[in-house]
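All protein chains but one are shown at their positions in the complex.
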Amino acid sequence: MEERNNTTTPATEAKKCSCGWGAFVVGLVVALILGWWVLPNLMKETKKQPIAFSHVEHVQNQGMTCEQCHFVRADGSFSGTPTTAQCAECHFTVLGSNPEEARFVREYVQTGREIKSEWLVYQKQPDNVFFSHALHFGPLAELRGPKETAAFCSKCHLNVAETDVPPVYTENRLSGYSENTMLMWGCERCHAEHMAMGNTNASNACFTCHK
Amino acid sequence: MSSEVKQFKIRWGMVIDIDKCTGCGACMVACQAENNVAPAVDGSNKLRSLNWLTVFRLSNHKPFPDHEVAYLPRPCMQCGKPSCVAVCPVIATDKREEGGIVSQIPPRCIGCRYCMASCPYHARYFNWYDPKWPGDLAQALTPDVSTRMRGVVEKCSFCHHRFMKAQEAAVAAGRDPMDLPDGAYITACTEACPNGAITFGDLNNPAHKVHELIKSPYAFRLLERLGTDPQVYYISKREWVRREGDNYLEHEKTGEATKQG
Amino acid sequence: MDYSKPVDAELFPEGCERCSLTKFTGWMSILGVIFLWGLYAAVRVLGFGLGETGMDDYFGFGLWITFDLAVIALGAGAFFTGALRYILNIDELKNIVNLAAVIGFLCYTGAMMILVLDIGQPIRCWFGYWYPNVHSMLTEVIFCITCYCIVLILEFVPLVLENRQLMKRPFIHALAHNFHVYMPIFAGIGAFLSTFHQGSLGGMYGVLFGRPYLFREGFFIWPWTFFLFVLSAVSSGPMFTVLVCTLMEKMSGRKLVSWDVKQLMGKVGGTMLIVYTVFKCLDSWYWATDLLAGQGLTFDQMFHGWIYGKWLFWMEHAFIIIPMVVLLIKPLREKPWIFYLMLFLTCASITINRYVLTVQGLAQPVMPFDSWYSYAPNWAEWASCFLVFAYAAMVLSLAYRYTPMFPQEAELNRK
Partner (left out) sequence: MDRRGFLKFAAGGTVGLVASPIIWNTLYDAVYWTQNWGWIPRLKKGESEYIPTVSKLCPSGTGFVVRTVAGTPVRTIGDKNNPVTHGAMTALAAAEAELRVSPARLKTPLRRSPDGAYVAITWTEAETLLKQKLQEAGSSVAAVSGDPTSSINEVLTSILNQRGSSDFYFMPDEEQPAAVAWEAMGGQGRLGYDMENSDCILAVGAPVLESWGVVAANRSAFNRTHPVAGEPTQKLLYAGALQNNTAAGADLWLPMKPGTDMALLLGVAHLLIKAGKQGFAAGLANFASFAAAYTPEKVSGITGVPVARLEAAAKALAEAKKPLVIAGSALGAGGSAGPVMVAVAINMLLGSVNREGGLVDMPFPVSVVAHATEYRETMRKRFVNYTQAVAAGKTKAPALLLVYAANPLYSLPADSGMKETLSKAGYSIAVASFMSETCEACDLVLPAALGMEAFDDVQTPYGSGRVTYALARPVAKPFAGARSAGELFIALAQELDLELGVKDMPELLYKHAYALGAPFRAMMDEGRVFTAKTALPASPLFYNWEAIRSAASARGAEGDIQVAPVVVLGMGTAQTAIPPFATKVVTDYQLKGKYSVAQMNSATAAKLKVNAGDHIRLVAGNNVEITVVAAIFEGILPDTVSLVAGLGHTAFDQFSKGKGSNVLALTSVCREPGTGLPVWGLAGVKAARA
């Protein structure tokens, strides 16, 4: 190899070299496309919510507050999304003209099927995470109205308050995590500051968030 | 290797009166149910049955009829100077949070079992297989403690989720979550013990019963001489029981040697 | 083509004879069967969990850790011989340093294989790098062992490249040459990494203050076991290399390394053995008479029944004291069988040491009301260790057959 190189002219050597770098660049570009776009997309799976629930209808048109469905219970636990029974407090029969509502009444309220267990939670956390809404709600009482509440909640959640159809839910095929799931570093960022959200109790100790 | 004992404002601790324990096992059942410990088909192999809390039977080693028996429930000691925390290569176990409970996070654990080797109390258990809840048993899982997977170590957490819940309830009620009244947070075993042998509370808080109990002349801790500084105390009026709590040379007396530890 | 030679003769090192390819394939097949048996055990362990082994909550460490520690100690010939050859320039060692490097490579990669099985969640193994606990001796071990393993691969590669046919390619020739130029650097890095993790492996036990059988005081952050492990590794490593070399000679029927080189290796190991023996005995004495008493325990309480009897303790000590003395006496060490026996005893003592620290150290009940339990490795643990043996034997056989591992071989066997 060394001997042969010695016999080639500088021009051909340069040519060879550039051709070689071309292969490198092609490889690089292909891999980058694969690694940044193709493969990550292959890992993703999109899912639809069981019912095209409209926050706009409930909040803006019907004037409901957030707390009517999402509230802290007396023991400090958070209700999350409402159960079929809670929905049925109003929707015991079809109230409007939306076909989705009619379907909800037909398929859930009348059959007793549980919407809460089917609803896809965008911010879904795995079982090993302990998250207390109450402990994060320090300043919530001072918030006024749905707009301000939504702004506060959307520090972590998707801001769904102004959506007419639920956003697409995207999940990783391997981990099963939602695209919007806050990962540990996201939690740790606030927990590292002792006065985040006016609370001095949030440390980054493992047991603060894991169960 | 952290050689210093960490200081906490709150130190959750347990006082177990051995003279009151009769070894019925209600604490062990409650512990398994509360913490989603999977049942074992063959629980008679004690070296392979995962139990955060185990009741040992103690003997005064005298022949019949002078023999005496006692039972000693052994949760995790939540050591002030834990031998396990220093050795874990991936910080799956730590003692950092206010309250001084030694955390064990199975999702972080890589399953090297070094912590098990380090713990003289055998408080740590390994998931040799994936946990199984045959039939419909999984329906009875509580929402409080995540299920584990094979290949990770787990141990008693002093029902840490109950601490979180107590804090949550305190915040919801507008009270200080860092100043819980006595009894606002107790472990499942404390709650289940029919004989009231277990008392739980903040060892540092004079308003909590345990604060006084640990000053009893009959109080002792397991293997104090090793310097692990456990947050679990035992009480027995029987000298032989206290002597079973640590290693003593023939001429040594119980009260003296422990002080130097 | 010369039909009197095996069909793959072109690949053999210059001037060296090898057995027929059929015979070789037969030998490799036997190893392959053992390998597959071990692989079956490994698949079961990875697929179902560590419940497939004989370990339990009292014996979280067992045969595998003993095996790892032993092979890592015995594989220490690689770094120590390498350091002496490339850094201190003891030239004669070039005749055995290749073998030492291959053995080191095999011991470390083998240990890594077992470790992958031994940790419950191998998919999370990179946590050791990503979320390291800097206080843990094991973190140091993980860092150093993986790094050193890479170094050993780099040391092994040139030997492969030196195959007669491969060397005909100028590029590979040049590459192999470059590797040789950098070998002192590898040897240096290797020596540093290896010393540290040999020590950390010992430190792993010494720091366990909850285990009176294992706990040792020490110097700065390192317990005495840290230093004892380094010393025991550097004394047994070269000896193990000589033993493997001799075994290969017996099996192949060819002389591979001259007696002088072996004696030199023995001298190196033996010198280190003197240091080790002195410190080991001091350590045991202090532990038995002072350290234990401080924890309210007696020497007798550390032993129980037959399998945990004192015989292991005395044997461990005898097997370093006797070789130390015998190797000092010239007429004795010059008799090959005595020489080899003494090397073997030393290696056995180090293996016993790793075993008692691992198994007996955990078996000794610390709580007075606890009991001694026994541990017996099951077939899956043995099989996976044999997997490593088979793997090592296969690689060693290939290396012997096709690479110029022994520079003296052609000359020693000239008729």
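Order of writing sets the labels: A, B and C. Residues in every chain begin at 1.
Criterion: a residue touches a chain if its C-beta (ideal position, glycine included) is under 8 Å from a C-beta of that chain, and two chains touch if they have at least 3 such contacts.
Everything numeric here is computed off the predicted structure, so don't read it as measured data.
If I'm reading the header right, one chain is hidden. Which shown chains does it touch across the whole complex?
By the stated touch criterion, the chain not on view contacts A, B, C.
On subunit A, where is the contact patch with the chain that was removed from view?
Touch set of subunit A with respect to the missing chain: 19-21, 23-32, 34-36, 39-40, 43, 73, 75, 77, 79-80, 83, 116, 126-128, 172, 174-177.
Which residue numbers on subunit B touch the omitted chain?
Counting over the whole complex, subunit B touches the hidden chain at residues 15, 17, 19-26, 28-30, 32-34, 36, 39-46, 49-51, 55, 57, 59, 61-65, 67-71, 107, 130-131, 133-144, 146-149, 188, 191-197, 199, 209, 213, 216, 218-219, 235.
Could you please point out the subunit C residues that touch the chain left off the display?
Subunit C touches the missing chain through residues 121, 123-124, 126-127.
Definition applied: only the chains that are shown with their structure count from here on.
What whole-number Å value describes the gap between the mean CA coordinates of subunit A and subunit B?
37
Starting from the mean Cα coordinates of subunit A and subunit C, work out the distance between those two points in Å.
Taking the mean C-alpha position of each chain, the two centres sit 50 Å apart.
Could you list which residues of subunit B touch at least two other chains?
Answer for subunit B, listing residues that touch two or more other chains: 91, 108.
Please output the residue numbers of subunit C that touch at least 2 other chains, ranges allowed.
none
Report the residues of subunit C in contact with subunit B in the complex, numbered from low to high.
Of all residues in subunit C, those touching subunit B are 48-51, 55-61, 118-121, 124-125, 127-128, 131-133, 135-139, 142, 204, 207-212, 221, 293-298, 301, 361-362, 366-370, 373.
Which residues, counting only subunit A, touch subunit B once they are in their complex?
Where subunit A meets subunit B, its residues are 72, 74-77, 126-128, 130, 132, 134-135, 137, 201, 203-208, 210-211.
Show which residues of subunit B lie in contact with subunit A when the two form their complex.
Going through subunit B, the ones touching subunit A are 91, 94, 96-98, 101, 103, 105-108, 144-147, 157, 160-161, 164-165, 167-173, 177-178.
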